[in-house]
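Submitted below is the structure of interest, expressed as structure tokens.
A single protein chain has been omitted from the complex, and every remaining protein chain is retained in its original position.
Chain naming follows the written order as A and B, and within any one chain the residues start at number 1.
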Amino acid sequence: MTASTPGIRLRHALEVLRERSPLVQCLTNTVVQQITADVLLAVRAAPAMVDHPLEAPVFAGAADGVLINVGTVSSDQATAMPAAARAAAEAGTPWVLDPVAIGSLPVRTPLAHELLALGPTAIRGNASEIAALAGDGAGGRGVDATDSVDDVLRAARDLARRSGTVVAVSGERDAILSADRTTVLTSGDALLPRVIGTGCSLGAVCAALLGAIRGSDLTAHDAVLAAHALLGAAGTVAAREARGVGSFAVAWLDALDTLTPEDVVTLVQIQEDPAGVTA
Amino acid sequence: MTASTPGIRLRHALEVLRERSPLVQCLTNTVVQQITADVLLAVRAAPAMVDHPLEAPVFAGAADGVLINVGTVSSDQATAMPAAARAAAEAGTPWVLDPVAIGSLPVRTPLAHELLALGPTAIRGNASEIAALAGDGAGGRGVDATDSVDDVLRAARDLARRSGTVVAVSGERDAILSADRTTVLTSGDALLPRVIGTGCSLGAVCAALLGAIRGSDLTAHDAVLAAHALLGAAGTVAAREARGVGSFAVAWLDALDTLTPEDVVTLVQIQEDPAGVTA
Partner (left out) sequence: MTASTPGIRLRHALEVLRERSPLVQCLTNTVVQQITADVLLAVRAAPAMVDHPLEAPVFAGAADGVLINVGTVSSDQATAMPAAARAAAEAGTPWVLDPVAIGSLPVRTPLAHELLALGPTAIRGNASEIAALAGDGAGGRGVDATDSVDDVLRAARDLARRSGTVVAVSGERDAILSADRTTVLTSGDALLPRVIGTGCSLGAVCAALLGAIRGSDLTAHDAVLAAHALLGAAGTVAAREARGVGSFAVAWLDALDTLTPEDVVTLVQIQEDPAGVTA
């Protein structure tokens, strides 16, 4: 492994995303469905928000990747989500769990644990959500984290090892953890969390990249890292010309559409297995 | 009929849309509700997304036009949609069916056929959706067409004749077909399908125009054609200054707001009963 390896693998992951246009099924919250679909289209994936209990498992067998986000879970979705997760697993389709605002809320919290037991390919959340899923915290303040990324790294790595999944903790810095690899990513801008759906869209782009890399020599860890890098890099570019959160959101979609894989590599900082985290 | 007739009727249809501000009820998918409402407001219609099973049929009697789009059909919507279609028919309110992603999905596919039997004023979809509704295809890839517009023209015309409705097939070129008339429209831009909801909004604007033209000498075919021309022309204008999909979507709404009927006529190409299609 040379010093340039992370950059080469990142560029490769972003290239296959553009080439393969993966079909991504999203069972996600109604607040962010539009921006999630627009983000997927911007990065050259094809979105489909099929979440009826009788349709979701049928579609999961045909999709290239599936996102399950419990942000506004309804009774129907609570039935559809485990069914879609099982169908994805049977078909070998990668799927991502986003445990939005779990902790003390009585429907989504046990549902997220039920979904965790079904073996997601990756889990993405903020620090408080990951801590709650790892059994190590009571959740955050609404949809906001009250823990920092660093606070929960140990719990996140334990969760990754125990469940054999990739765990991504989003925050000022992002941490991506799997059984034997920890990556810390510095990217983005303070405006990103001030636009609704940027985090939820990240879960969808993780599913897109996991679908895109199938058959390549890239790993699920590479795919999840690439998703975080792409959305963060677009945030850095968008912030340069934004005059507030409205024009930032527009410029972010433009950047997702137009940034090349090479651009993304130059816009982010990646630290593999940093000291103190891997200890 | 002179050579300029299509342009004159198009301009007339767009003028009555601006004058009458039709009230359009949308039973549509949750992904595109916001952009659909914004598009309706931009073109001077009034949106109302009333889709509760007990409220939808009451409202359908008061609306000027109704859109039924099965894109994220829920159990409640599956009850509300036929009830709204029946109430619209009883009140003489025009209504549009958008059979999103039908083909193999087990709830929306029979629902779309049930709705078809209730006599929509117009049907709008991509080539694969129209083929599936005509009984001549298995549907597309998620919400994307895997057939071309030309592939399905015969099936679409048969569907139009059999059901006595206007059938619009959207794609790189759009085809609008009724029992004795076929129109091919060239307009728009490649960025249009890369913004979520541009197609679904088209169904809503069809309903708006169908509501607006009542009492005029314009036909349902004219109304559906005008809707496609308006949204396509705005896409052409928006693409001129877009720096990606985000700024394109913003410029598209601006163009929908500000383009005059005359502008639209100059921005599109209309071919009536082209050879090879009417054979």
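One rule holds in what follows: a residue touches a chain if its C-beta (ideal position, glycine included) is under 8 Å from a C-beta of that chain, and two chains touch if they have at least 3 such contacts.
Computed from a prediction, not measured in an experiment: that's the story for all the values here.
Trainee: Pick from A:Gln34, A:Asn69 or A:Thr121: which residue touches the chain that isn't shown?
Mentor: A:Gln34
Trainee: Given the contact definition stated above, which residue among B:Glu15, B:Asp144, B:Asp158 or B:Asp254 touches the chain not shown here?
Mentor: The single option touching the absent chain is B:Asp254.
Trainee: Taking the entire complex into account, which one of A:Arg9, A:His52 or A:Arg108 touches the absent chain?
Mentor: Touches the omitted chain: A:Arg108.
Trainee: Just name the one of A:Val39, A:Val149 or A:Ala249 that touches the chain not displayed here.
Mentor: The one listed residue touching the chain not shown is A:Ala249.
Trainee: Using the touch rule from the top, list residues of chain B that touch the missing partner.
Mentor: 23, 25, 30, 33-34, 37-38, 41-42, 46-52, 54-55, 58-59, 62-63, 76, 249-258
Trainee: Need a quick check: the contact residues on chain A for the chain that isn't drawn.
Mentor: Missing-chain contacts on chain A: residues 29-32, 34-35, 71-75, 101, 104-108, 141-144, 194-197, 242-247, 249-250.
FYI, only the chains that are shown with their structure count from here on.
Trainee: Taking each chain's centre as its mean C-alpha position, how far apart are chain A and chain B in Å?
Mentor: Here chain A and chain B have centroids separated by 34 Å.
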